[in-house]
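What you see is the complex with one protein chain gone and the rest in place.
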Amino acid sequence: MEKHLFLAGHTACYGCGEALGARLVVDAAGPNIITTDATGCLEVFSSRWPQSAWAVPFIHSLFENSAAVASGVEAALKALGRQGEAKVIAQGGDGGTADIGLQCLSGMFERGHDILYVCYDNEAYMNTGVQRSGLTPYDSDTRTSPFGKVSWGNRYLKKDMPAIAAAHGVPYIATASVAYPKDVQAKVKKALSITGPKYIQVHVPCPLGWKSDPALTIKVAKLAVETGLYPIFEMENGVVTKVRKIPRPAKPVGEYLKLQGRFAHLFKKGGGEGEVKKIQQIADENIKKYGLLSEAAEKVAVEAEKE
Amino acid sequence: MARTFTEGSKAVAETVKLCRPNVIAAYPITPQTHISEELAQMVANGELKAEYVTVESEFAAASVVLGASATGARSYTATSSQGLLLMTEVLFNISGMRLPVVMTCANRAISSPINIWNDQQDSISVRDAGWVQLYAEDIQEASDLHLQAFRIAEHPEVLLPVMVCMDGFILTHAYEPVDLIEQKEADAFLPPYQPQYYLTPKNPITFGAMMGPESYMEARCQLDRALCGSTRIVEEVAKEFKKRFGRFQGALVDTYCIEGAEIVLVAMGSVISTIKEAIDLLRKEGVKVGLLKVRCFRPFPREAIKEALVGAREVLAIDRAFSPGSGGVLATEIRASLQDVKKAPEIKGHIAGLGGREISVETIINIVKDRKSVGIEDRFVDLKEALLK
Partner (left out) sequence: MKVILGGLAQPATSLANNTGTWRNYIPVFLQKTCTGCTMCAIVCPEGCVYSVEKRKFTFDAKYCKGCGMCAAECPVDDIEMVMEEK
C-alpha cells in the first residue's frame, strides 16, 4: 500500500469526504508536524482507543479549543527551542471552527501563532447526527433546520469564514475542495511555507448528512464548485490572488442540489422553484464577486487536465 | 534566602518564576490579576524566559496550557471564580490526559449575585475535576506551595495537575514579610520537567483518543488511583521542602493545640490564622479546643483526618463554600470519613464567610461557645436574619 500519514482502518462512513480531506492534508504536510483536532467526526473515526489512524503526533482535546490547544503547542515548541522540529496544524469541522470554536480561532489568528488551521467543511454537525451549523448552506434540510409545512430548511446563509480570517490580518487564506485533491495539497504546502496564522477551508462532502451517493463524493464536490456555490480561491494579505475558474456557462445549481437528499424537498414541494432560484442567486453573486467564470471553456478544460 | 515585605500576588509570581515555567497563559480576573500581571512584567523585562500567551479567555488559557503541557513544556496558569468555571471543561481534560499543569486559584465567590470577594466556592465547585487541590494558610505558604506543586504534579507516580488555592484579597492583596528562595536552591529542588510522552514527530503518539465502555472505567480508575496515591507524594515533598528550606506548614493536614482537645475546628485557607488566634484566647479561658487544618483537599486525606479527629468529642467544620441543597462540603466529607469510627465525635457544619463576609476571631469564638445551641444541620454563620424577612 502507499505510504500515508493518515491510515486505513479508520471508521468513517463509506465515501467520507472528510476522511479523504484529512489524508490529503497530512500527506501533503509530511511527517514533521503536530496536529490538533476538535471533537467531531474526524476525531471519532480516527482515534478510537486503542487504535489511531494518525502516523503523526495528534491531540484531541475538546470541541471548541483546537485552535487554543494548537496555540499552546506552538508556544511550547518556541519556549523549548523546538520550532524546527514540527509545524503545527490545527483541525476542526465547520461547527468546531465557525461556531463553538470561533473565539479560540480568533485568538489564534490575532496573536499571530505560526499555525495552519484547516476547517473540514461538511456543512453541518455530522458527528451528532446532522444538525445545522453556521456553515450549513441555505435551505439545507438538517435535523435542527428541518423542512416542514412552513419551513424550507436552513434559513441562514453560510458564515463568511475567509472574510473573518482576513479581518484578522491572516496572511494566507484559501478555500479548497476534495474535488481537486492536488489543489488541496498544493495549498497546504504553500500555507506551511508561510510564517504566521493560515486558514484553509476544505469542502468535504458527507454522504450520510447530505444524503448523497458515496460513490459520487467527488462529483458532488465538483458540482458545488462548478455551479459557483463553493468558490475556490486564495487570499494573500487580504487580497484575493487566485480563483479557480469554472467552465462558462456555469452549471445551474439544480444539477448540484438534485444529487443530495438534503435539498430533495426543493424539488418535491410546490413552490420549490422559487427557493432554487434564490440559491441560484447565491451562486450568481459568488460568480460575480470572485470573478469565477473562465474567459473560455477550453482554458478550464486544459487546467482540469493538469489536475 | 531573602526576606522581603511584599504583596501575596507578587510573592506567588516570584515563586512561579523560580519554577521556570516554559509557557504561561492567563486571563485577567479579580483577585487573580496581579499574579498574571507580575509574570507578564517579568517576561517583558527578560527576567523570565517563558512564552506568555495573552489569551482571549480563561477557557483558552486552560486550553493553551493543556496543549503546551502535552508538548512537554512546564505550564502555568492562574484564575479565580468565573474564570475557573469557564475553564471547567478543560480542567477535566487536563487531568484526564495526565498533564502536570500548575494553577493558582485566587479564591473568589461565584455569581450570581456577582461578587468579587473571597470565599472558596470556585475551587470547591471543581473538586471533581481530578486535580490535586492544596489550600494555603498565609502568603508564605501560598508562595512555597507553588514550588511544591510542580514537584508533586510532575512526579512520575502522580502526573496530575495541581491547583494551589489562596484566598482572594485576604492573601493575594495583603502584604507580609515573605522568605523567597534563591534560584539555585529552587533549581535543586525542582529539576526540569522530563515527560515520558509528549507531542513530537519522534514518537507520534495520539493524545485524547476516544474510549468506550470497554476501557473508559479503567482510565478513570487509573486517574483515581494516581490521585489517591499522590497523598504520599504530597507528604514526601512537604518533608523535603522542610529539610531544604526549614519551613513546614503541614503536608496533607496540620494541627494546632489538638493534644487533648475536646472540640476540634476543621477548616481550610486563610481562616486558619484567625482560628489559631481564637484558640489561643479560648485556651486561656480553659476551653479544650484545637484545630485541624486541611491543607490538601484533593485527594481527600481521609486517614490523616480520621487520625486527628478520633479522640475529639465534637468537630466543628467551617466551610467557605457549600453545595446548595446539601450543605458544607468539608463537613460532609468529614462525616463520611468518620462514619466507621466507634464513638465518633459529633460533627457540626458551619457555612461562613461567603462572598467576603468577615470571619473574625469573635466569629470563631462564637462558633465554639455556641456549640450547644447549634443543630446537627450545617448552619450559616453570622446570617443577617433581618435581610431575609
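A and B are the chain letters, set down in written order, and residue numbers restart from 1 in every chain.
The definition used in the following text is that a contact is a pair of C-beta atoms (placed from the backbone, for glycine too) under 8 Å apart; a residue touches a chain by one contact, two chains touch by 3 or more.
Since this is a predicted model, take the numbers as computed values, not measurements.
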Ask   = Which residue, A:R82, A:K159 or A:K219, contacts the hidden chain when the whole complex is considered?
value = A:K219
Note = Out of B:V43, B:A174, B:I205 or B:C228, the sole contact with the unshown chain comes from B:I205
Ask   = With respect to the chain omitted from the figure, which of A:P181, A:P231 or A:P247 is a touching residue?
value = A:P181
Key: Chain not shown, touching residues in chain B   = 96-99, 159, 196-197, 203-209, 211, 215, 218-219, 222
Task = Could you list which residues of chain A touch the chain missing from the display?
result = 1-2, 4, 6-12, 14-17, 19-20, 23-24, 46-47, 49-58, 178, 181-182, 213-219
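The definition used in the following text is that only the chains that are shown with their structure count from here on.
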Ask   = Where on chain B is chain A touching in the complex?
value = 22-23, 25, 49-51, 53-57, 59-60, 63-73, 75, 89-90, 93, 97, 199-212, 215
Request  = Show which residues of chain A lie in contact with chain B when the two form their complex.
outcome  = 31-34, 36, 43-44, 47-52, 54-62, 64-65, 68-73, 75-80, 82, 85-86, 103-104, 106-107, 110-111
